[in-house]
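The complex appears here without one of its protein chains, the remainder shown in place.
== chain A ==
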Amino acid sequence: MPGSSTSISKLQAGGGRITLSSHGGKAWISEFSATYPLKLLSPRLSDSAVAIVYVLTYGGGLVGGDCIELTVNVESDTKLLLLSQGSTKVFKDRPQQRLASVQRSDYASRSTPGQAPATLQNMNFTVSSHGALFLLPDPVTCFRSASYSQIQTFRASQDATIVILDWVTSGRKSLGEDWVLSRYYSVNEVLIAGKRVAKDVMLLENNEFDSDSRLNRSLAEKLSPFACYATVILRGPLVKETIAQLTTRYGGISIMQRKAPEDLLWSLSSIGSDKENGAVVRVAGKETEMVKDWLKNTLKSLEQHIGVDVYRRAFV
């Protein structure tokens, strides 16, 4: 039986599974399931070694109490590009669960009575030898008072490639939302051959409990003037060149005293003690579009591995 499961996993609300297997040089999706409110789409592609899956939610957003649990297996010699369609919008907590739901997962049932549960996305990725995973979703946008947690765990072989993009924006500009979310918590943990090499944890909170208003710094003040923050984790054989390009570009930057901040800033660091093991890029921009364009240009070298047509679908 193909794929890594020998029995159909019990489905819970918001659960999903994707397995990409290889057969005769072609990649095919051997496991593909999702329950409401999660939805998965996979367009047929001409390039046989690469597959695309769009990860969506019904209604285009998540509400309080939603719990998405996605398991992704990228088997040997296959390449998977995971995308979304439009930014993941997170709405403020709501006390009721969605009307159309199969059995709620344990997480949602654990909420404190009287307190609306937050939104959770929990994703587990496995990438096998000579496999590649490109996770290039649109950013997460938390609306006013929204509370969101996202936990992504990546288990990869020594010679696997992963590109992880995780980004967040300040809210709906049209409604004047400027980092007025309640809580945003995102973890990206990377294990190579069983050993943890990176664990990036970002927590953005608007603290209400500081009694001294002089000390109180709102999220908007702390993150100003940028409306979008992105993190990209890259490691593996297929991104060696991209990292080398970034390193050269970074080394050429020289900052003299400025009167005011630039429109876009980025930094580059290594995973472990040197960039041979991978790199972490962080970008901040005054507008999401700027960051998107920057990412699209910077990751363009991925075209040689997934094809121009496939890459074009990212960052639309």
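The rule we apply is simple: contacts are C-beta pairs under 8 Å (C-beta built on N, C-alpha and C of every residue); 3 or more make two chains touch, one makes a residue touch a chain; residues count from 1.
One rule holds for everything that comes next: contacts and distances are computed from a predicted model.
Chemist: Any idea which of "Glycosylphosphatidylinositol:protein transamidase, GAA1 component", "V-type proton ATPase subunit F", "Urease accessory protein UreF" or "Golgi pH regulator" UniProt assigns to the chain that's been left out?
Modeler: In UniProt, the chain that is not shown appears as "Urease accessory protein UreF".
Chemist: From the listed residues A:Phe125, A:Tyr229 or A:Phe315, report the one that touches the chain absent from this view.
Modeler: A:Tyr229
Chemist: Out of A:Thr35, A:Ser270 or A:Ser301, which touches the unshown chain?
Modeler: In the complete complex, the chain left out is touched by residue A:Ser270.
Chemist: Which residue from A:Ile18, A:Val90, A:Leu204 or A:Val239 sits in contact with the chain not drawn here?
Modeler: Counting the whole complex, the residue in contact with the absent chain is A:Leu204.
Chemist: May I ask you to list the residues on chain A that touch the chain which is not drawn?
Modeler: The missing chain touches chain A at positions 149, 151, 185, 187, 196-205, 210, 212, 215, 217, 222-223, 226, 229, 231, 250, 253-262, 265-273, 280, 282-284.
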